[in-house]
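A quick write-up on the structure given underneath.
Apart from one protein chain that is not included, each protein chain of the complex appears where it belongs.
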Amino acid sequence: MKSTGKPEPTVTIDTSGYAVATEEIRSEAKRLLLEKIVDAVVGYQSGRRKGSAVPVIITDPAQAEQLVFSPACVNNLSIYLTKAKKEIRAKGKLAVVAKGCDLRALAGLMGESQFKREEVVIIGVTCAGVHSAGVQPNEPLTSATIAKKCRECSVHIPEGADLIVGKLPLLPDLTPTEKELLEKLDAMTPGERWEYWKEQFTRCIRCLACRQVCPFCYCEQCLCDRGRPQAVDTSPRPSGNMGWHIVRAMHLAGRCSGCAECERVCPMDIPLNLLNRKMAQELKELYQYEAGLTPQEKGPLTSYDEKDDQSFIK
Amino acid sequence: MAKVITEENLRSLIDLLIKAGKRVIGPKRAGEMTIYEPLASGSELTPGTLPRRSAKEAFFPLSETILSFQKDRDGLKVDDVDTASFPETVLVGALPCDAAAPQVMDAVFSWDYKDEFYLERRRRTTIIGLSCTSADDSCFCTLVGLSPTDTKGSDLFLTPLAGGGYSCEAVTDRGEQLLAGYPELFTEAATVTPIPAAQPEGAPVDLAKVKVWLEEHFEDEIWEEVANRCVGCGACAFLCPACHCFDIVDEGTEQKGSRRKNWDACAFSKFTNHASGHNPRDVQNKRYRNRFMHKFKYYDDKFGKTLCTGCGRCIRYCPVGIDIKGILEEIGKKSLSTKDTKGHEANHHG
Amino acid sequence: MSRIGVFICHCGENISRTVDVEQVAQAARQMVGVTYACDYKYMCSDPGQTLLKKAVAEHRLEGIVVAACSPRMHEKTFRNAAQAAGLNPFLCEMANIREHCSWVHDDRVEATAKATDIVHMLVERVRKNKKLIPITVPVTKRALIIGGGIAGIQAALDIADCGHQVVLVEREPSIGGHMAMLSETFPTLDCSQCIMTPRMVDVVNHPKITLHTYSEIESVDGYIGNFSITIKKKARSVDMAKCTGCGVCMEKCPQKKIPNEFDKNLGFRPAIYVPFPQAVPNTPVIDREHCTKFINGKCGVCQKVCGPGAVDYEQQDELIVEQVGAIVVATGFKLYDITEKPKGSAIKGYGEFGHGKIPDVIDGLTFERLASASGPTGGKIIRPSDGKEPKQVVFVQCVGSRAREKGISYCSKVCCMYTAKHTMLYKHKVHDGQAYVFFMDARTPGKSYDEFWRRAIEEEEAVYIRGMVSRVYQKGDKVVVMGSDIAVGVQVEIEADLVVLATAIQPRDGADTLAQKLGISYDKYNFYSEAHAKLRPVECATAGIYLAGACQGPKDIPDTVSQASAAAAKVMTLFSKDQLEREPIVARVNEKFCVGCLACKKVCAYGAVEEKEIRDRQGNLIRVVAYVNPGVCSGCGTCQATCPSKSVELDGYTDEQVMAMLETL
Partner (left out) sequence: MKHDFEPKIVAFVCTWCTYAGADLAGTSRMLYPSNVRVVKFPCTGRIDPVFILKAFQKGADGILVSGCHPGDCHYMAGNFHARRRFAVFRKLLEFIGVDLNRLEFSWVSAAEGGKWVEIVTELTEKIRSMGPLTQFTDLNDEEQWSGALSNPELKAVYDQV
């Protein structure tokens, strides 16, 4: 399903600030490691493919020169700070490179006691956007190659990071394609939506990439892997897939930071972030909750207000 | 002289095969991607681009029931799946990297235990391969001893022609039979001009030397370097044409349910988790090492074959950019200094 | 579990009339794992239970389902029977085929089908049941009483007389509370001080009671049987151990013009003072806000004149920790200050009554001080403005109470009676005076109460006007009360010398903060909530915490004392055992899988979830997980529904049990 709007002319996005950010990340990483403020830095380095960037964990100040920031820095590195990545945490105190959207995840993780603010140095990167899934990494960042989430980004500057590097260019107005898609789905009948999602989920092969890249899927034992009782069928077939994606969306409701990594990594192109966005939208409408850049003591589903809406209850 | 089939006749062939009661699987458009799926008609065939998932599903389904059971007061009743009911199948338009993979997997499925679910499907499937005309920077069939024009694994092999249509080469008797079965669809041409084959970047790697190097570098920094970032999903294994690990799970209740064979992936932390809670591959880089070792060493040790056809899917869809081609090239370089003492052959796809 | 017994009850004809019980038993016999099924006329009867016990033994049953009435009716009965048969009681489940089936359906076929389904669900459930062992927690036989009014004193004395240690904490410098301020009490008109002060002395002299006055609760940890209380002893500036209570300091204090709160600001007190002469303990406290020594350092007289050298200007607030097993909350009430209009509150105030502006408009408690023999006027009733004896006094009832539009809809319960009492006390002291009372209704339920009220009208000649007061204003030296007399249907204006307002009773300031520390619930007015309005009126929903007196709702002295004794009885029941046994329906954390997100802790209303550190053998911290304290957990299961990985599970209601039931659909 494509955007309903008219095709927009391709606009190039100014990413000259990324080179500045790269330099600043390198010198900060080097300083942090030299001064032994941290034991390891989680950042991005260039990959073999032209223009690509991949996550890296460096421990040697000399390695700081490998660090980069570019439109190919799509990953949300906050996952490397969760308890799911014990081997990374075992390296000691960590610094992490974070875009605004990644910082929201870090804030969420702190709110869920996964680590304390003082245990992590956050190198924030001013970000104009990153590539969409499937884009060749050496392509320039344009309105045609930018990720959907970046089209509607409200956190270009990661306020609250220990250091903010890079500079923000003038940003073009981009159509919010995801919002439009969501509106289109909202306008459907339940039956039509069911058919839509059934088709999407039937494609799912349960590779669990969505779960594994999610900063909030850090459970030691996923409910959906459990055999006794089997809450959700583990087999990759329509009924289990439907259950899996419903349970996942529910477990992320009120926790998801909107990094859209689940959707980016899905090899079957399932628009998973739509579910998360829908939940975020409902939580905002119902409880004025939004994922933010600072840790919140309780999430919308671990708190309540006596005056909460109950118009749906007889 | 070469046999030639037009684009139109290829589609007609598919229609005729379907009419003859065969299941025809081929690349089919699904949204932004193509995917190997049963075709409802020849018009659905979308050849040329590498489908998102490999063709291994034709023999090794993502998930299949292998038996169903029911318990009542009279005891347990088990229903086996009748493998004789598997459909006669033609896999059409498989690119060389996909067409070559089943051959590699045959070894493991017919080794100490004969997996009839896999083997019966294999026996009932004819593969029409298709020469590959476009490669990207993740492609590396040439590094692992294959090529974009390799006919390995195909029964019939198609090569796209510059003026449209395909030249057809029967690779096996089965391929011959197919040609003979539908003579009206094929013509003879004295000369044909194929569309130039794809040219993946990179020089072939001496897999024998790589294997020796791997043997000596089980504990090496490289694994941490390349795979500490692994997040433990199964995208690589599930998209791979040659990965064949599966899990047996029971679904339903103690009284009624089915036993299923589902794809599994060595990157999953639960893959090696013992009932005791101990996990011998306790961190992600060890799990990745196993994947690499399995492809380029263990499988060769056991079956004399390399478990990788260089399709590059695992590179394109790795969430964290783990690059098997880059790693293979790097190890290839490192292994040049290693002496190939064991006399392995470089090409194991033969 | 593969040996399940199903016992189907006819309940006389209550079940068998609509449900074909034999058919249900027949169907049960076909269910996998059911080794025995039978039906019987009355399962709960002695022969019924014997049948069950026999079957357990004969068929070596490992789990049983009794299909009968509601588990709310007989679950205990059958679990006891199961236990007597040697089975863990939690391996017995009830299938409710009476209230939920035979009594609500009339079609025999449908009802039989439904009963079979219900039995099937419970069979599948019981298959997943685990043996549960009641939880025992040790009991610290020491009680904390919060509040030293009559409720707290009564509870403290009852518990202490029973031989248990009591810690009594009072916020003010002296115990006594409101009752110590009252003149005479209804309906007997006996002197409040005369009955109160001996009780106060009993407290201070009781060997089992530890008294902390001028102290507040800082924090509360722990759970029933095992609370740990941190108490803040505010700096008194007088060493209680040295002070003899001679009173010289108070005489010599140059600051003499501080309004006396105890006398409702009608009189004065020095900066070093005891609230009233009969105070317990009789140790003064320095009011640092008004003491010159503390304001500018220029004084120090009290220290100089103190023989034992008890005055200590350096004294600091002190935190002490007391271990107790039970808590009685008896924090009492305050009178609604109608001049107040707190921000953001529904309380609207009564600006139109001139309270706080017109000196001769006073509240009921001020009148008590005027009428009290130990009060600032020695019991002489005079007007605060000019000291003259008032000849016409207007009493207004329900000021604030029962006034939804003003923010309080409840009845303050005691005003009708004390206003009647006030008119009498007034008549007794000012024989030629006339009392008028504006009232909505007279509520006089209680022993000898109505007689008392009638006496005020019939013998003491108080004029009762049924109607509301709309405005009170000053006119010369008179206070004009404008109101309506709805009995006659006219507007009334009375030029009074004094107006007494029976303002509403409210919980003490800070009642909500204290409730949060204690983890007990309170209503929208901040009155504390009892666990059950009828059957558990003195217990909080939080185990081990009990309520006494007006903190739970407006009440008079007899009710307060009764409730205090009831709370004491509850405490003593708790203290009658060394170990506390609780139903083991509590949540447990699977530490292997818990990732310590602490969502469970966030949703636990009881504070039962704690953080637990997992360390290796060298003592290095590996990770933090959640831990559910079984003593505190009440078993609601909200934590489990919240836990994404279900690493916390509620015993008795596990996912496995629930899913097993759903599998039968």
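Letters A, B and C mark the chains in the order given here, with residues in each chain numbered from 1 onward.
Going forward, a contact is a pair of C-beta atoms (placed from the backbone, for glycine too) under 8 Å apart; a residue touches a chain by one contact, two chains touch by 3 or more.
Please read all numbers here as calculations on a predicted model, not as lab measurements.
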Which displayed chains the hidden chain touches across the whole complex: A, B, C
Omitted-chain contact residue, chosen from A:Lys30, A:Arg237 or A:Arg264: A:Arg237
Contacting the left-out chain in the complete assembly, out of C:Met121, C:Val139 or C:Ile153: C:Met121
Contact set of chain C toward the excluded chain (per top definition): 70-73, 96, 98-101, 103-107, 109-111, 113-114, 117-118, 121, 521, 541, 585, 603, 605-606, 634-638, 640-642, 650, 653, 655, 658-659, 661-663, 665
Absent chain, residues of chain A that touch it: 185-186, 190-198, 202, 205, 223, 231-232, 236-239, 242-243, 246-247, 249-250, 253-254, 275, 278-279, 282-283, 286-287, 300-306, 308-310, 312-314
Contacts of chain B with the absent chain, listed as residue ranges: 15, 18-19, 21, 23, 37-38, 40-41, 57-58, 60-65, 81, 85
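Everything that follows uses one rule, which is that only the chains that are shown with their structure count from here on.
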Maximum inter-chain contact count - chain pair: A-B
Centre-of-Cα separation between chain C and chain A, whole angstrom: 48
Interchain centroid distance [CA atoms averaged], chain A/chain B, Å: 31
Sequence positions of chain C contacting 2 or more other chains: 592, 660
Chain B residues counted as touching two or more neighbouring chains: none
Chain B-facing residues of chain A, complex: 47-50, 52-57, 75, 79-80, 84-88, 134, 136, 203, 205-209, 211-213, 225, 227, 230, 233-237, 240, 261, 264-265, 267-269
Contacting residues of chain C [partner chain B, same complex]: 30, 32, 592, 660, 663
Contacting residues of chain C [partner chain A, same complex]: 592-599, 602-603, 623-624, 642, 644-647, 655-656, 659-660
